[in-house]
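A protein chain is absent from this complex, but the other protein chains hold their places.
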Amino acid sequence: MSIGGSQLDSSWFLLLGAILFTLGAIGVLVRRNPLVILICIELMLNAVNLTLITFSRQLQNPEGQLFALMVMTVAAAEAVVGLAILVEIFRVRDAEDIDDLSELKG
Amino acid sequence: MGLLVFFVAAALAVAGGIGVIAFHEPIRSVLSLVVVMVALSILFLLLSAQFVFVVQIIVYAGAVMVLFLFVIALLGPAKEPSRGRLRFQPWLAALFAVVFLVLVWVMLQGVQYRQPTLTDLKVFGTVEWIAVQLFTTYLYPFELTSLLLLVAAIGAIYLSKRNIEDL
Partner (left out) sequence: MNTGQLALLVLLLPAAGAILLAGRGWRLPRIWTKIVGPGVVWASFVVTLVLFINKASDDVTYFTWIKSGTFDVPFNLLIDNLSIFMCLVITGVGALIITYAVGYMAAENDASFARFFTYMDVFIFSMLLLVLAGNFVFLIVGWAMVGLSSYFLIGFWYQRRSAVLAARKAFVMNVIGDVGMILGAFVLFTTYHAITYAGVFNALPCANGKSCIGGDSPTLELAAFLLLVGAIAKSAQLPLHTWLPDAMEGPTPVSALIHAATMVTAGVYLVARMHPIYDIATYAHASVAIIGAVTALFAASIAIVQTDIKRVLAYSTMSQIGYMFLAVGVGAYSAGLFHLMSHAFFKALLFMAAGNVIHSMHDEQDMRKYGGLFRQLPRTSWSFLIGSLSLVGIIPFVGFFSKEQILGAAFSKPDNTVSLVVWGIGFVTALITGFYTGRMWWMSFAGKPSPERPVEHPHEAPSVMLIPVMVLAVLATIGGLIQTRALGFGPQAVSDFLDTVVGKQPWEGGVADVILSLITMALAGLLFLAAYRIYVERTWKPWSTRFPRLQRLLERKYYFDEAYNFAFVRPMDAIADGGFTHVEQPLIDGVVAGTGHVTEAGAGSLSLTQSGYFRNYVLVFLAGACIAAILILVKSNS
């Protein structure tokens, strides 16, 4: 069965999730502002959530929705800590460009 | 009807996604992400995930994004970054992203979808339904997640202190 068939079935949602994920990936790769990179990561997480919920509906399984809740919680925690680190870096040095933070070279 | 809602929400989501990566100023990216989240919550509703729909709006769009906005406000306007150092990065990124997308599409081709059975919306996706699972079968992950939140909170407080004696 090809995706994007006439009926509204899971394949549509999954394709959308894939597109959003790819957009998020491109954003992480291309943008250089650390803050925007974190935002794109959130976008990727949301795409994953969509996929999870879709499969939950498809398979009549509560696990998908629960997992999506967990993802949300973890995303929140990760955003908190990530932003705290970011603020700390900004306080010490003006890191507008993530390429400046390359001390792990070699 | 469902199809129409889907397409509207999907279009909004994609537009928001492009906006996230395209805008120069971070504040516009954040706001685009909020749009994406709202669109996604509509889609969740379409998929009979009522609780998750609400949680998405309240917690994700309402709290996490607000956090981002606060940080942007704290850090001030973003300066225009100069030309990047990695010259091949955008091209490689585009290449790999497209390859990835194609691969996912091919993978999805192989999946056999069947019509999902009609569910009883009085049960599936409701608060009670989720709560029962959360407090019985999946109690362990639930408690661990709460612990995780606690750790994150402590970490954030620690990281943002200027002087350690103030703690």
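For reference, chains read A and B in written order, and residue numbers begin at 1 within each chain.
Operating definition for what follows: a contact is a pair of C-beta atoms (placed from the backbone, for glycine too) under 8 Å apart; a residue touches a chain by one contact, two chains touch by 3 or more.
Since this is a predicted model, take the numbers as computed values, not measurements.
Screening A:Ala25, A:Ile39, A:Leu52 or A:Leu86 for touch with the missing chain picks out A:Ala25. Among B:Phe23, B:Phe96 or B:Trp129, only B:Phe96 touches the chain that is left out of the view. On the side of chain B, touch with the chain left out of the figure occurs at residues 85-86, 89, 92-93, 96-97, 99-100, 103-104, 106-107, 110. Not every partner is drawn; the one left out touches chain A at residues 25, 28-30, 32, 37, 98-99, 101-106.
The definition used in the following text is that only the chains that are shown with their structure count from here on.
Chain A and chain B have Cα centroids separated by 6 Å. The touching residues of chain A, when paired with chain B in their complex, are 1-3, 7-16, 18-27, 29-33, 35-36, 38-40, 42-43, 46, 49-50, 53-54, 56-58, 60, 62-63, 65-66, 68-70, 72-81, 83-88, 90, 96-97, 99.
Listing the residues of chain B that touch chain A in their complex gives 2-3, 6, 10, 13-14, 17-18, 20-21, 26, 29-30, 33, 36-37, 40, 43-44, 47-49, 51-52, 55-56, 59-60, 63-64, 67-68, 71-72, 74-75, 78-79, 81-82, 84-86, 89-90, 92-94, 96-97, 100-101, 104-105, 108-109, 111-113, 115-117, 119, 124-125, 129-130, 133-134, 138, 141, 145, 148-149, 151-153, 155-156, 159-160.
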